[in-house]
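One protein chain omitted, others in place.
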Amino acid sequence: MSLLTGVDVAKHNKADDCWVIVHGRAYNVTEFLPEHPGGSKIILKYAGKDATEEFEPIHPPDTLEKYLDKSKHLGPVDMTTVVTEKAEESPEERERMKRIQEMPLLEQCYNLLDFEAVARRVMKKTAWGYYSSAADDEITLRENHSAFHRIWFRPRILIDVEKVDFSTTMLGTPCSIPFYVTATALGKLGHAEGEVVLTRSAHQHNVIQMIPTLASCAFDEIVDAAGPGQVQWLQLYVNKDRAITQRIVQHAEKRGCKGLFITVDAPQLGRREKDMRMKFTDEGSNVQGGQATDTSQGAARAISTFIDPSLSWADIPWFQSITKMPIVLKGVQRVEDVVKAVEAGVQGVVLSNHGGRQLEFARSAVEVLAETMPVLRERGLENKIEIYVDGGIRRATDILKALCLGAKGVGIGRPFLYAMSAYGQDGVDRAMQLLKDEMEMGMRLIGARNVGELNPGMLDARGLFNHASPPSDSLAYAVYDPLVNPSQRLAVTGEKAEKAKL
Amino acid sequence: MSLLTGVDVAKHNKADDCWVIVHGRAYNVTEFLPEHPGGSKIILKYAGKDATEEFEPIHPPDTLEKYLDKSKHLGPVDMTTVVTEKAEESPEERERMKRIQEMPLLEQCYNLLDFEAVARRVMKKTAWGYYSSAADDEITLRENHSAFHRIWFRPRILIDVEKVDFSTTMLGTPCSIPFYVTATALGKLGHAEGEVVLTRSAHQHNVIQMIPTLASCAFDEIVDAAGPGQVQWLQLYVNKDRAITQRIVQHAEKRGCKGLFITVDAPQLGRREKDMRMKFTDEGSNVQGGQATDTSQGAARAISTFIDPSLSWADIPWFQSITKMPIVLKGVQRVEDVVKAVEAGVQGVVLSNHGGRQLEFARSAVEVLAETMPVLRERGLENKIEIYVDGGIRRATDILKALCLGAKGVGIGRPFLYAMSAYGQDGVDRAMQLLKDEMEMGMRLIGARNVGELNPGMLDARGLFNHASPPSDSLAYAVYDPLVNPSQRLAVTGEKAEKAKL
Amino acid sequence: MSLLTGVDVAKHNKADDCWVIVHGRAYNVTEFLPEHPGGSKIILKYAGKDATEEFEPIHPPDTLEKYLDKSKHLGPVDMTTVVTEKAEESPEERERMKRIQEMPLLEQCYNLLDFEAVARRVMKKTAWGYYSSAADDEITLRENHSAFHRIWFRPRILIDVEKVDFSTTMLGTPCSIPFYVTATALGKLGHAEGEVVLTRSAHQHNVIQMIPTLASCAFDEIVDAAGPGQVQWLQLYVNKDRAITQRIVQHAEKRGCKGLFITVDAPQLGRREKDMRMKFTDEGSNVQGGQATDTSQGAARAISTFIDPSLSWADIPWFQSITKMPIVLKGVQRVEDVVKAVEAGVQGVVLSNHGGRQLEFARSAVEVLAETMPVLRERGLENKIEIYVDGGIRRATDILKALCLGAKGVGIGRPFLYAMSAYGQDGVDRAMQLLKDEMEMGMRLIGARNVGELNPGMLDARGLFNHASPPSDSLAYAVYDPLVNPSQRLAVTGEKAEKAKL
Partner (left out) sequence: MSLLTGVDVAKHNKADDCWVIVHGRAYNVTEFLPEHPGGSKIILKYAGKDATEEFEPIHPPDTLEKYLDKSKHLGPVDMTTVVTEKAEESPEERERMKRIQEMPLLEQCYNLLDFEAVARRVMKKTAWGYYSSAADDEITLRENHSAFHRIWFRPRILIDVEKVDFSTTMLGTPCSIPFYVTATALGKLGHAEGEVVLTRSAHQHNVIQMIPTLASCAFDEIVDAAGPGQVQWLQLYVNKDRAITQRIVQHAEKRGCKGLFITVDAPQLGRREKDMRMKFTDEGSNVQGGQATDTSQGAARAISTFIDPSLSWADIPWFQSITKMPIVLKGVQRVEDVVKAVEAGVQGVVLSNHGGRQLEFARSAVEVLAETMPVLRERGLENKIEIYVDGGIRRATDILKALCLGAKGVGIGRPFLYAMSAYGQDGVDRAMQLLKDEMEMGMRLIGARNVGELNPGMLDARGLFNHASPPSDSLAYAVYDPLVNPSQRLAVTGEKAEKAKL
């Protein structure tokens, strides 16, 4: 069979007759258009053209195999015949390229926040929008880190801390430091290789990686990238079709995953306005009016329509029946539900508000932890379940605080994505090493020789539950029109207005 | 009778002989001048001229019919003979026109605060001043929204939220979502059509509209604009002349209004300095000195002199005698008065501080709600009365918080005015749709299938009563002269002063 | 005797032979130089010259009569022969003159803070420095007003407030509104006529004026300026020489003063760095080194060396023996001392921290009031003494809060100085009228018909005692060098540094 040509494909460039090229092969997506979770509009932009660049970071490589009927696979295209539109570089993109050239050396990054600062400068606007965005006014996003700032240390002195050991175990697996790489979606938005970069760094530093359902890489790619003996967990969005879910879970177990983390805080994936705003292009028009809201609501919504909002406590026994992996509920947000989790017989919970990306004004994980542990201890349940937290962890002191309060370990997500996006695997490696350096220092300065010695008496967490100071940089304050004193009389506009202030 | 000409009218251009043209008809307002609630100065500006443009947004169409004796109606004017002064466009106005041309597409507004940001750019300065202003330093205005930021969620997980239903009933009327469009004055300042725009959107979305006493549209216009079955309420400022009040109330009941909301927080309408400042023009002079304060105190004072400051609890039985509509007291601000309202036998209260426009440092409605409900429950009164709140609601999470605390519904005012001023009915429609989208998400993420499941245990509101952090952007801080360190020696003024800082 | 000439005087221009001209008369101040409270340096600047302009605002007219021996009075000078150095106008002063020309109309000032904003623009730098400065980091200065922002209202509704009456009595004197003009020094710094301007406005508005010891006008001038029946009080700094004190007190009583306010918070007058900084001129040199601190520490120190730091409770009976005027202790700062004051049999106290000008971190008067009243009530002392407060009062709501808590009245100082400095008597009149307008509104909106109805139940003052949020604009924060993320690599200085931020 002769190859298709660019001209062949280009003819099918309408909604009722739509072909696209992905990775050198043509596909007929006419009938698929209305079903596309990300909306048809984005596909139509590439009708008759090569869509690979746009397709790549958002879809695992096996997507078309899985979801598009074989009859729609039209075969390979002679790519030499495909006209590649030299995308005119926007001034914005030119600025970004310049910033990349001048970006700081890796060794100038001294903490995890530094990677975020660099990533913000060098990442594509849309990728940055997807990673950094959160729900509503992003108050929860900031609270996650701020909450740690309301906890202070009560360090012990004159403890022999020549040797400090901060290794621990999670779900039975020994690891070198009490954090794991938590699941985050769409790794290829930040780096061409995607999640396998994180796999390699996790191996390098002997920490556990949680594999996301919504990875850019295929699940097996990520497992294949693991080193000998490297432990991985599976993060699961539960599909409306339980057969698919069962297949995924049992495949993961077969491939050696050592934990099943069921996300329970996302019956519907959050609206993230920054993500939507960054994705917006001016090509639309005002005609559609106010009757309907836009369906192209950023990357998050596009990829998540399969998630089952009916998932409930009643489903837990079924999961226990299909796998022997330890089960952990990810996204628990109040002590009552931790107790329920113990009663349901799961092995762990992750206290988490999904990085501030789901329910705005969900409390920080560390606050829920401080609410939870005394209740568990009172009921004698503190050893019946492992408690993890994620959200806002940027420093080893944050990890120490969580462990003092009773957490078994903490999950870290965005910081590694930022390190990866800015510096690739070297970046992630350095980020992890910085945490280890900080951790050694922190253990010594707090006067603890191993994680078993960390305890609540080493903290002053009285301020943690205080929510008295709403953030002063919310959208509402941005909109508020400040009062002014009377202006000088000649002031009218522009320069004069400046003068009028004094 | 031949038509009057512009020249005929123009002769009467003095305080002791003053005619004006409104909607193509001339009126002799000489004797009315001292009685004009907005002061005589503003009328004299148009003595002998066409005052329609200024008159329009502030007065319902039937105003002259109602308030000016028929003998002063001089009849139609041949408008072709009236010289229209081409108002020279100010640089400020030119800037605004440009901003309107470049304003964001409606679909770029992702939340209610966005409409406020756009409205601020595109509204007339005086209209913006009237809508956005509030009492004194506008601290209460900001507190109204900030108070919600001191309430955090305790969401339930693993609840089957495939179907969530946030419909409810208010005063017996089913509605699609637990908010109503609350009464706000002078709709035509923001949009040429005025309050009927809100009527249409309310119908579109099946929510209740409260008709304001101080509407720009006539009451009947607003009722006429309602769709079949659409429910409206009447907001009432009580007139010193109770006969007028009785006529208004009974007319509203006859026209089908389903609730009477008596405003009780405005025995005198608030001074709003921003409104006054924006209305100020340099044409005055300093001669009047400090002896008397300016009588032209913005739009609010101009339209409200009829309000009766002697209204008291003793008047409630009379209202109950003249109408069968449920009676709701709007503007209750402490639990003692909620209990009194129950005793007085009214059907509801609106906890409200009038959008921060009346008493500065009145507490937010949501805080008064949190004070009120435990007392009502303790006394077994929680089902004897419906509790509404308004003020500062911008997000569905705000609505959810109010409902968890025990409110039956919430009123939203300014955001719809801003949406209307910026984008007309499409804007209001989209604003309401955004709230519905947010509400569905919020219900799911908090783990509630219907409004009946919302309860105080879903909140952490411990921070709500905390008033420890006075706002840092008050007028007092603007005036405070910050301390400085010693400056460099050569610094004198201007550029050098800049250098002196470092 | 023939007149002295400018040439005659000009010869005596050295430290060991120093004449100066004041108000057209020459004085030999050679021997007085070392005794001058403001230091000799400032006099030597005018040795052999006319010092009137510098002398005028800081010294009452009878100063030279009182303090310089008659033998040093050299008699009148022929002023036509005195060379007046045309002071070269500084660029700074030119800017100020321009700002004065363009200053807002009086009617554009809508509240007391507006006067402060205008005064800051148009006052001489040194005068602004003296009036506006306070102790150390001026944290107490800001706390005084901020404290009111931590108190919220619990207004009553449906009270017949057609007539509201906010008149009251203080120390038995009826007055139209519960504030008095408190004592502030050096009125001529802000206005050529000095304190008599305040006297006239106080008469105009029927409020009491407290006459300061450190007035620019002579005491008798201020009393003479009073209208018929106008009530004045005397503020007293107690002189080390009690005979002088006795003369002052008894003279005041004879002239009709109705209250003696003894300042008890100033055994030493405060260091006010802004005042010192603004007075500093570059003429000095570095030679004096660090051994001794500068003696020219602003206006405050210059005029206050006579104050007796040994004043103690033991002195109170003596005061009671020399006058029949009610005695009030001004500057009490904790409840223990209020109780002592009752025991000492004085008629009142002013809770005050001296406008933040004395002890930095002294609590606000309104906080001390909230601490005091419950204790007095518990001991049945609340009617044994009148409690006044001053400091930070800018709005009628501030007055209402103080009265609800139990104050008899409040003192207001700086705002009237600012109004006077910017607009003269018209300014002060308008400032007082604005307070009356606000007061009428506030009484209505809080639901109180007279000051007797004001009570603690109308407030939510729970936040008042909270000092958890140190101010974020302190000197310490100005000095703190913020952390930065890694900069871009090519950034070096200036423009490049700008770029480096992003």
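Per-chain residue numbering starts at 1, and chain names A, B and C are given in the order in which the chains are listed.
Just so it is clear, contacts are C-beta pairs under 8 Å (C-beta built on N, C-alpha and C of every residue); 3 or more make two chains touch, one makes a residue touch a chain.
Just so it is clear, the structure is predicted and the values come from calculations on it, not from any experiment.
Student: For the chain not shown, which residue from A:H59, A:K188, A:K408 or A:R430 touches it across the whole complex?
Tutor: Considering all chains, including the one not shown, the answer is A:R430.
Student: Pick from A:K14, A:K45, A:K66 or A:R154: which residue touches the chain that isn't shown?
Tutor: Looking across A:K14, A:K45, A:K66 or A:R154, the contact with the absent chain belongs to A:R154.
Student: Would you mind spotting which of C:V82, C:I139 or C:M170 touches the chain that isn't drawn?
Tutor: Considering the complete complex, C:I139 is the one touching the chain left out.
Student: Could you pull out which residues of chain B are in touch with the chain that's been left out?
Tutor: Residues of chain B in contact with the hidden chain: 99, 102-105, 108-110, 113-114, 117-118, 120-121, 468-469, 485-491, 502.
Student: Which chain C residues would touch the chain omitted from the figure, given the whole complex?
Tutor: With respect to the unshown chain, the touching residues of chain C are 136-137, 139, 264-265, 267-268, 270-271, 273, 276-277, 280, 282, 284-286, 288-294, 308-316, 329, 331-334, 336-337, 340, 358-363, 465-472, 474-486, 489, 492-494.
Student: Residues of chain A in contact with the chain that isn't shown?
Tutor: 91-92, 95, 105-108, 110-111, 113, 116-117, 120, 128, 132, 137-138, 141-142, 145-146, 149-162, 273-274, 277, 282, 394-395, 397, 401, 423, 425-431, 433-434, 437-438, 440-442, 444-446, 460, 462-463, 466, 468-469, 472-473, 475, 478-479
In this section, only the chains that are shown with their structure count from here on.
Student: For the homomeric pair chain B and chain C, should the interface be classed as same or different, according to whether the shared residue numbers exceed half of all numbers used?
Tutor: Mostly different residues: under half of the interface numbers shared.
Student: Averaging only over C-alpha atoms, locate the centres of chain B and chain C and give their separation in whole Å.
Tutor: The computed centroid separation for chain B versus chain C comes out at 41 Å.
Student: Taking the mean of the CA coordinates per chain, how far is chain A from chain C in Å?
Tutor: From the centre of chain A to the centre of chain C is 58 Å.
Student: Hunt down the residues of chain B that sit against at least two other chains at once, touch-wise.
Tutor: 137, 273, 277, 282, 466, 468-469, 472, 475, 478-479
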